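Note that this complex is displayed minus one protein chain, with the remaining chains in position.
Chain lettering (A and B) follows the sequence in which the chains are written, and residue indices restart at 1 in each chain.
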Amino acid sequence: MVKQFVEQLAGVTGRLSRLALWIAGISLVVMTLLVLWQVFTRYVLHEPSHLTEPFAVVLMSWFIFLGAAVGTHEGFHMSFDVLTHALPARLRWVPEVISDLVVGLFGLGMVWWGVQLVLAGMDSTMPLVGLPDGVTYIPVVAGGALFALFSLERLCRRSVGLPASAHVADPHNPVPEVTEA
Amino acid sequence: ECEVTLKSSDTHPDGYPTVEAVKHMGALAKERSGGRICIEVFHSAQLGEEKDTIEQTKFGVIDLNRVSMGPFNNLVEQTKIVSLPYIFRNVNHMHKVMDGAIGDEILAAFAPHGFVGLAYYDGGSRSFYNSQKPIKSMEDLKGMKVRVMQSDIFVDMMTAMGASATPMPYGEVYSAIQTGVIEGAENNWPSYESSGHFEVAKYYTLDEHLIVPEVLVMSQVSWDRLSPEDQEIVKTAAKDSVPVMRKLWKEREKASEEKIRAAGAEIITEIDKTPFIEAMIPVYEKYVTSPEMRDLVKRIQATR
């Protein structure tokens, strides 16, 4: 019963995480193209673009928070777990659950105070872009919501004895074979 | 000991006239309050860039903040008017306007946004410098890639003058001029000197296109925490720091100018500003939109 719920939740969060990864990846590619466009407009067209810089920075915010949320789902964030490993196996869940709670609560904080930052920034506008300043804080809210959700998933998974991370992705994934000299 | 400690932010480095002026204000406030009110100055953007510290001031985390008008442009409409190119004929004109009724009116305009406007400091006169040739007319500026700050007015001003406005982080400007990514930038004497840009862009045209005052604001939250007599102490200490600031600014400007001239930069002073001023008509049309603002422009121009 509980396990079934957890599996359903994992199905949803799995798709959400994949979606977040794709949006983040596309943001990275678009950011690359924007900077290329900046060089092109200045060096070739002699008419430097004024919009590439602010937009590149906003895209970066998005892919950092979305990519970092994927990190919570896949469990690849950098941590220092020497002490955890020194604990007897039956006690290891204690620090792990505390960590998940810290990440989840911080995520909720990002949502709560992030919304206030968005609202506080609605009456002024970003130079050159013309959008309200508050817009720059939307990634904080979105990222926070995902941190909270994925931490909840981790806690649920632990409670039914599943591994906390959906699948352990190695950020430094193996190097492909040499195909020719 | 200090009962009230006010934290004050500035993006300029230690020793800069605005930083020293706020320190002086702190000394005055301390003396006049019998040692109860103290001011701690955080220079060199230790607490963040201006846009961030303005938000922090709004939330009452920072009590005092020395900022330029730029970040307020889209919040307090009047700050846009004093940021317009050639709105002030010279520094004296700017001082007259800001020290008078118009200045008080603009300080009051900060109130609805959670800031108490305390005093105006000098931001100097900004002029063009470049690595290519002496700029004597608009024709010389044509097609030149000039770095400007991320601000609508600055970009529109540059475009109206026929140059290519190039936004770029300040820290990259030196090598960008050196390598030819851009040809020039614009700033006041002290910044032209301290950034070392005069080493790579040695033509400085004193067109003084922007004479923008800077402002010292206090957080409304912090202000409301003070008793009425303490508010008075802070306010008058701020006002009294202005002459000190102006004196320091003059000295600083002079020292920078001497250093730059000694380094062999070419200073262009004979320049007919009329065509530049005329080119700004579309910029004024774009930013001066309401009847109140048109009236403000007229009153500023009429100030003698």
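For this structure, a couple of remarks:
The definition used in the following text is that a contact is a pair of C-beta atoms (placed from the backbone, for glycine too) under 8 Å apart; a residue touches a chain by one contact, two chains touch by 3 or more.
By our rule, contacts and distances are computed from a predicted model.
In the listed set "Ring-1,2-phenylacetyl-CoA epoxidase subunit PaaC", "Tetratricopeptide repeat protein", "TRAP transporter large permease protein" or "Xanthine dehydrogenase family protein molybdopterin-binding subunit", the entry agreeing with the UniProt name of the missing subunit chain is "TRAP transporter large permease protein". Contacts of the undisplayed chain with the visible chains, over the whole complex, involve A, B.
Among B:27, B:45, B:206 or B:277, only B:45 touches the chain left out of the display. Across the interface with the omitted chain, subunit B contributes residues 7, 40, 42, 44-49, 51-52, 55-56, 59-61, 168-172, 174-176, 178-181, 195, 199. If you put the missing chain back, the residues of subunit A touching it would be 21, 24-25, 28-29, 31-32, 35-36, 38-39, 43, 53, 56-58, 60-61, 63-68, 70-72, 74, 76-84, 95-96, 98-99, 102-103, 105-106, 109-110, 113-114, 116-117, 120, 136-137, 139-140, 169, 171-176, 178-179, 181.
Rule of thumb we're sticking to: only the chains that are shown with their structure count from here on.
Distance between chain centres (mean CA atoms), subunit A to subunit B: 38 Å.
Put simply, subunit A touches subunit B in their complex at residues 42, 46-48, 50, 53-54, 117, 120-121, 123-125, 127-128, 133.
In the complex of the two chains, the subunit B residues touching subunit A come out as 51, 55, 58-59, 70, 73-75, 113, 143, 145, 150-152, 155, 164-167, 181.
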